[in-house]
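Of the protein chains in this complex, all but one are displayed in their positions.
By written order: A, B and C. Residues from 1 in each chain.
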Amino acid sequence: MAETGSRDLSLWFADGTNYAGQDDLRARKARFEAGLAEVYAALPEGGRMLLEYKPFEPAFYATDLADWGMAYVHCLKLGPQAQVLVDLGHHLQGTNIEQIVAFLLAEDKLGGFHFNNRRYADDDLVVGSSNPFELFCIYAELVQAEQDGLPGAKNVAYMIDQSHNIEPKLEAMLLSVLNCQEAYAKALHIDLAALEVAQQAGDVLGAHEVLTSAFKTDVRPLLREFREAEGLAPDPVRALIEGGYAQNNTRERGTATAGGGYPT
Amino acid sequence: MAETGSRDLSLWFADGTNYAGQDDLRARKARFEAGLAEVYAALPEGGRMLLEYKPFEPAFYATDLADWGMAYVHCLKLGPQAQVLVDLGHHLQGTNIEQIVAFLLAEDKLGGFHFNNRRYADDDLVVGSSNPFELFCIYAELVQAEQDGLPGAKNVAYMIDQSHNIEPKLEAMLLSVLNCQEAYAKALHIDLAALEVAQQAGDVLGAHEVLTSAFKTDVRPLLREFREAEGLAPDPVRALIEGGYAQNNTRERGTATAGGGYPT
Amino acid sequence: MAETGSRDLSLWFADGTNYAGQDDLRARKARFEAGLAEVYAALPEGGRMLLEYKPFEPAFYATDLADWGMAYVHCLKLGPQAQVLVDLGHHLQGTNIEQIVAFLLAEDKLGGFHFNNRRYADDDLVVGSSNPFELFCIYAELVQAEQDGLPGAKNVAYMIDQSHNIEPKLEAMLLSVLNCQEAYAKALHIDLAALEVAQQAGDVLGAHEVLTSAFKTDVRPLLREFREAEGLAPDPVRALIEGGYAQNNTRERGTATAGGGYPT
Partner (left out) sequence: MAETGSRDLSLWFADGTNYAGQDDLRARKARFEAGLAEVYAALPEGGRMLLEYKPFEPAFYATDLADWGMAYVHCLKLGPQAQVLVDLGHHLQGTNIEQIVAFLLAEDKLGGFHFNNRRYADDDLVVGSSNPFELFCIYAELVQAEQDGLPGAKNVAYMIDQSHNIEPKLEAMLLSVLNCQEAYAKALHIDLAALEVAQQAGDVLGAHEVLTSAFKTDVRPLLREFREAEGLAPDPVRALIEGGYAQNNTRERGTATAGGGYPT
């Protein structure tokens, strides 16, 4: 970290067991704790350790850091330089991710994100492609934390962690960035004052509508204008395809892998 | 049905078992079949029988009509007047509802919907409140089926099946109607010709973007204009609240139940 | 608590929201914290506060104590008299409950259980009826914690929290007790020395088989002998039915509710 100038040591552990009885769960936890403490002690000044959790895969009985709670407890013991990393694809069905984000922000323990999208397991699809409203709700929590001046809101590390099998990689990555920009722009559109008034009045649907009204807003014209003002291509996907970067790049690096070519 | 002029006999069965062994699953199926056949034979001319499925609740081991497949098999045996009813809240986690809708439309076996929204179980929330993109995708299948001239697309029965505990009932019902209108309007915005071109070219992300572009469009101004042209209130929720209908109605019918009042 | 001589204040909160935006998640968390602190400060000496978590129902968007992690964080802030209560029916699909039990035991934060069984939501079925192996694995962790001399293993509060709709209440409750006894007896049959040897050797299937061998053992003859030695009825369910307690009790208390009678 010192040599490369890296601030964050981002750790995901595949460790776990596949069969009940295969190993002693408390002994594993103790070994995990000891190992992390050793590494934590060697962190450079100002360095952070980000702990990522995941409920299953590759372990199918018990994963050592199975949920945000387990990651959190380890971080708490390690110290303030250890924080939780939230991968959007690492949750059991139904989990309210934005609530976890809000909880971690309140505790100053949100270290960063691995953005992607899922419907079933750790699908690693384009960010916001499967459930755009969920992505927006996560950004809504981030924007509100920033507005409320929470110190931890400024140090969140944003990363994309996808895996593309059937779509062109660069275009897919770019689409994820654009979906994040749109979710962020929509979250910035939330009328936070009106939201607070409705929430405090116990106006269930009124408060819900303040939020959803921002989600329903089409922010694409605004983002196009913004890019033009910055001298950027207004439609990045078209610019990528027309610019020929992907094709040239693929040609220079050799044969394209199956399924990763651009449709022509 | 004959006396009330009802076309559809819409059936949901709570029947099932809570414990393995409690009853003979095949015997139950046979009894179900016999009972449905008796009722089906008594349907008036032009009448339909809609069979609704549900994976659990109140039965927690096996529900007799647990999924669309079981409802479908019964309908097939009964005859063309029996069709499947899709309640959006009656699916296991991860189920792709719009695929079931497309499948049933292709088989001319989609009888109708119970609209609501869920995140966990049969939550019966406001339609489109938990996952608006899913609602849009369902409407996209309906619009495409209509465009393709599928005969069954015209006879789908649209019903709302919600349960309101903490929000005002009328406002919640109205919001569901509006969310359906918006999802439908967005689905009508899909550039179906461009979609087909991209799909046939195997342009994975291009086709996806044709669809999501329609979803990202803000159709609220259009719907407001449409209502004004029809002489209707442009903002139905505001009209409901300001019109005092709900309050008057509540007053006339007696004390409002806890949590069901309008915030003032 | 002082007046009734109660040691444990067991708390489950239905608090949460149904719609995104309905309330400020961080503000709710802060209010929760303040409220719990006030109650905790008033605990009698030696009294405990048990915090129960639940992912959904009645709240369908966000529940304030949604998982063990949220309950744990609150307990940690409150102090050593606050501990987590695990209701077996309050988890998302796939959750490894025995791992949470092991984790909480290691942290001395396991306060107690609400025993029941589920397949879908909070089904509140007879304990061990839906997944007996899961119940056994939970007892395996408890037995191992006791053997390892963990202080917290001795103070776990065991409660049954079921809801009977179609089966006779007393018989169902008794069956839950028997299933717990059997799971406990099987867990006591685990050859812990052999288990440790296999685990330390990395013998995945060997260790798994030491555990499952105990599960496969039929402990019912042993439990019958034990009861006879204690002067108890060897078959408690038969004794209950034949003893007529349930019928007499039902008669004395008035008409039996539908579905709650004993088959004759």
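Brief remarks on what is shown
One rule holds for everything that comes next: a contact is a pair of C-beta atoms (placed from the backbone, for glycine too) under 8 Å apart; a residue touches a chain by one contact, two chains touch by 3 or more.
What you are looking at is a predicted structure, and each value in this text was computed from that prediction instead of being measured.
Residue B:Ala62 is the one among B:Ala62, B:Leu88, B:Val143 or B:Ala183 that touches the chain not shown.
Of B:Leu43, B:Met70 or B:Leu222, it is B:Met70 that touches the chain left out of the display. The residue from A:Phe32, A:Phe56 or A:Phe226 that touches the chain not shown here is A:Phe56. Of the residues in subunit B, those that touch the hidden partner chain are 17-27, 29-30, 55-56, 61-62, 66-70, 72-73, 76, 92-96, 98-99, 102-103, 105-107, 133, 137, 140-141, 144-145, 148, 195-196, 199, 204-205, 207-212.
One chain of the complex is left out; on subunit C, the residues touching it are 93-94, 96, 119-120, 126, 129-133, 166-168, 171-172, 175, 182, 198, 201-206, 208-209, 212, 215-218, 220, 237, 263.
Listed for subunit A, the residues touching the missing chain in the whole complex are 18-20, 55-58, 60-61, 93, 118-121, 123, 125-126, 129-130, 165-167.
The rule is short, and it goes like this: only the chains that are shown with their structure count from here on.
Seen from the C-alpha centroid of subunit C, the farthest chain centroid is that of B. As a whole-number value, the distance joining the C-alpha centres of subunit B and subunit C reads 37 Å. Once the centre of each chain is set as its mean CA position, subunit A and subunit B turn out to be 32 Å apart.
Residue positions of subunit B with contacts to 2 or more other chains are 93, 119-120, 126, 129-130, 166-167.
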